[in-house]
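One protein chain is absent from this view; the other protein chains keep their places.
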Amino acid sequence: MKAVTFHGERDVRVERVEDPRIQHPADVIIRVTTGAICGSDLHLYHNAIPGLLPGHIIGHEYVGVVEEVGSQVTAFRKGERVVGAFHVACGRCRMCRREAYNQCEHGGVLGYGIAFGDLAGTQAEYARIPFADTTLRRVPDGLTDEQALFSGDILTTAYGAVANSGLQPGETVAVIGCGPVGIMAVQSALAMGASKVFAVDLVRERTDLAEKLGAVPVPSGEVNPSSRILNGTDGEGVDVVIEAVGGSPTLKLAFELVRGGGRISAVGVTAEDTFAYPLMNSLTKDVTFRIGLANIHRDMDATLALVRGGRIDPTVVVSHRLPLSQAAEGYRLFDKREASKVILDGSL
Amino acid sequence: MKAVTFHGERDVRVERVEDPRIQHPADVIIRVTTGAICGSDLHLYHNAIPGLLPGHIIGHEYVGVVEEVGSQVTAFRKGERVVGAFHVACGRCRMCRREAYNQCEHGGVLGYGIAFGDLAGTQAEYARIPFADTTLRRVPDGLTDEQALFSGDILTTAYGAVANSGLQPGETVAVIGCGPVGIMAVQSALAMGASKVFAVDLVRERTDLAEKLGAVPVPSGEVNPSSRILNGTDGEGVDVVIEAVGGSPTLKLAFELVRGGGRISAVGVTAEDTFAYPLMNSLTKDVTFRIGLANIHRDMDATLALVRGGRIDPTVVVSHRLPLSQAAEGYRLFDKREASKVILDGSL
Amino acid sequence: MKAVTFHGERDVRVERVEDPRIQHPADVIIRVTTGAICGSDLHLYHNAIPGLLPGHIIGHEYVGVVEEVGSQVTAFRKGERVVGAFHVACGRCRMCRREAYNQCEHGGVLGYGIAFGDLAGTQAEYARIPFADTTLRRVPDGLTDEQALFSGDILTTAYGAVANSGLQPGETVAVIGCGPVGIMAVQSALAMGASKVFAVDLVRERTDLAEKLGAVPVPSGEVNPSSRILNGTDGEGVDVVIEAVGGSPTLKLAFELVRGGGRISAVGVTAEDTFAYPLMNSLTKDVTFRIGLANIHRDMDATLALVRGGRIDPTVVVSHRLPLSQAAEGYRLFDKREASKVILDGSL
Partner (left out) sequence: MKAVTFHGERDVRVERVEDPRIQHPADVIIRVTTGAICGSDLHLYHNAIPGLLPGHIIGHEYVGVVEEVGSQVTAFRKGERVVGAFHVACGRCRMCRREAYNQCEHGGVLGYGIAFGDLAGTQAEYARIPFADTTLRRVPDGLTDEQALFSGDILTTAYGAVANSGLQPGETVAVIGCGPVGIMAVQSALAMGASKVFAVDLVRERTDLAEKLGAVPVPSGEVNPSSRILNGTDGEGVDVVIEAVGGSPTLKLAFELVRGGGRISAVGVTAEDTFAYPLMNSLTKDVTFRIGLANIHRDMDATLALVRGGRIDPTVVVSHRLPLSQAAEGYRLFDKREASKVILDGSL
């Protein structure tokens, strides 16, 4: 089959590789019908992931059709349309039984190399999905591939960040960073009961899109986000901050924007090992802070239901649709920020 | 001053009465700028409330301006615009400290006669509001009287019914009864994260309005609600039913519509003393049932925030705006169902 | 092998039957080391379960050792000690994904006949456990069979009833009925933060046992439970009632004992089809009512942890220990209330 493989910094290629096959009885093989390039794939592209060897198939956003099922798979049958999580989880261990699927004792991330379980990725014609019963969901009737696709990754990441904040209906939210994850955090927060969502980003097009979706735009190149948000919350700050950039400057901003007793939920990935946590200030302000990778399996059913009910439209972030064969071009555009989100269409 | 007073079945009059005055140091006197006739006022109109004596001032939906404050009032000052709860709560007793304000040991309902604390109502030029610090809220900047008005009664009643159900984002909801409370339950459920809301009513105009607001209309005169809703939930039934009619037939329907493990939250008022609860069936189905009067003080801040943020528009239910002097005509129209909701405008 | 089989009213026999075998790849065969007779087994004994045919193996409280695993079983291996739920759940369907395991689309109850999935019971030398990955748990190190046993049934039933009530630390609880389930509800409520638990029963020995475990005894043959409990709660009634008898009289009592805004969680099984729910009274009192079968899979890890940590001792209810061969005598004693709980010991 054809697949997108890694070969070094900014060097990804579509090449012929061996077809995947069932390796474990809990596996499913799917024919990938739609995929996408994720922001975290750029870390691969920049050769920043240790243990990623040349030739590894990359990618982890996927919708497909079940081709073959292992003997332990009970929930799926050949021919069913499925969407799946970017990370896999066994569903049996102590962590999974607590619904802490992102802490699964046997987990891994698709297409991320040796340090993440050495699992081939999904930017390919076919892909092997381990622990398929837990990791996959049937695409609900009436949803297109693109509508379902992001429930396996960035939509549910964004939704989970909001869920982790304990958002109560009527509360106010600031989303820092309006890339694809941030845009979905805006939509999730509104769908989950926020009375007002401030969308902070340096790039005007991004805050414009957020505004169209119902947020109050805070173009941080033009206005001071702290002043703007204090002003828009009667001087209090927001109840919840979703940090979707990563790194100290935006984390610091998050602590500025949150009200006393508020919560910060961070999903932005960073290479910084530590952050100078404002301890004294937080002691007085009684702030809750959580940073963590997405827990897709926990929330995937909820996001699929919200998309199906028309409450969230994740496709608004898509800027480009390319055939799998042009994946290298897709990475280039995405890396240069000429594309906001690239779909890799298996049917093209 | 002028006020709407009760004089027997279908006999309400606007007449001159004495101005209210501070009776207790926790009282506030407000000049009522906007009021409305509530569905529950029709019980008065039908002379169905024991202990309601002729001459009693009725009404309990109100927005106004503070005219005078008692010596114990700390949160309000003369001249502030306020909206208040239809029932009063001391804020100090064991029940209030648990946020069970509708169980306040010193509570009462405005304009409902002796059995409810003998408190004069608010369909008047002026009104006395006991326990003002707890019972009133400042109208947030930017909200009109009509936008704020329903947070003191039917909007927060509807919202509270949804909150009491423990609705989780992504769940499905059926609202039985699309009068003003039902319509606001539809809006609340959507604002709080429902993926899909089914709006059930015999009257086509009502389900049409619900549809405009985002619900799936279930005109129960034309389609069987059980079949329609089972069908629309992949055969499961809804996660949550909001019963907003009152009485056995709609309660029975609620038990039909709810899925196994689901919740029924009822706010419909009925004269029936008991209901034949489907015990055996619920044992297997593991259903949670709650019926209770609204707990306005608990949720008023949340609904005001949602209205202010544009997430809920409670004014959609208003069909008529009359001056206070035409209150009798307002009651007549509302009783004949020629009006869906009558505003009594203090400025007219 | 030998097994306890049903043959009609008050006629159970230990007889030779065929050994169970793997019928489905998700099955496990266990050698039963310890079992017990459950209160609900008395319904069988009284021939009150439709669809229970002569010769059916009964029983559903069990601890054992894994003998054989089906090809889809991933969590268990031959030789491991396990305890399991009395009902089985697939772990894959929509209901299981919501943790509503008692509503599983493929569920059933062990040893309860055709109407409950036609699954052979566990009062036998060997038993087949369907959906073993979901239904079984390893017995934690350091626990005896008897300590683990009840986490698969009555302890987790009682615990779940308390969990379903939404008990908050510091609240008061009344447990109506102090049979084995009630006694475990007393222990669960105390372990989960109740400040005070009232234990109501007609039988003095039962309230004595509850008192020894930390409850306030309310022997309802000697004192009026309503007066006693109002008195013991500063005139309010309790926050939570656990109804563990079944039927209208104790349900009525539950509504008397609960405070305004409180919750009633019922697990008592009854043959009554309906209950005259106090609608009007509950509307004012804002009571939440839930009745439902246990959801063992959801809470089994928690109860095992609490037993292991010494916070709950479920073995206090055991009055008799008999070899499997004397099961008929065990049923007789239990039915006559000469035994409070009968262990069937596979090693005797």
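Side notes on the structure shown:
A, B and C are the chain letters, set down in written order, and residue numbers restart from 1 in every chain.
Please note the rule applied: a residue touches a chain if its C-beta (ideal position, glycine included) is under 8 Å from a C-beta of that chain, and two chains touch if they have at least 3 such contacts.
Note that the coordinates shown come from a computational prediction; the quantities given were computed from them, not determined experimentally.
In the full assembly, the chain not pictured is in contact with A, B, C, by the touch criterion defined above. Residue A:Gly260 is the one among A:Gly8, A:Pro54 or A:Gly260 that touches the chain missing from this view.
Residue B:Thr74 is the one among B:Thr74, B:Ser227 or B:Ser248 that touches the chain missing from this view. Think of the hidden chain as still there; on subunit C it touches residues 159, 163, 168-172, 190-196, 301-306, 308-311. Even with one chain removed from view, subunit A keeps its contact list with that chain: residues 94-95, 98, 100, 102-103, 164, 234, 236, 259-261, 269-280, 282-293, 295.
In the full complex, subunit B touches the hidden chain at residues 25-26, 71-72, 74-75, 90-92, 94, 97-98, 133, 301.
Going forward, only the chains that are shown with their structure count from here on.
Work out the mean CA point of subunit A and of subunit C, and you get 42 Å between them. For subunit B, the set of residues touching two or more other chains is empty.
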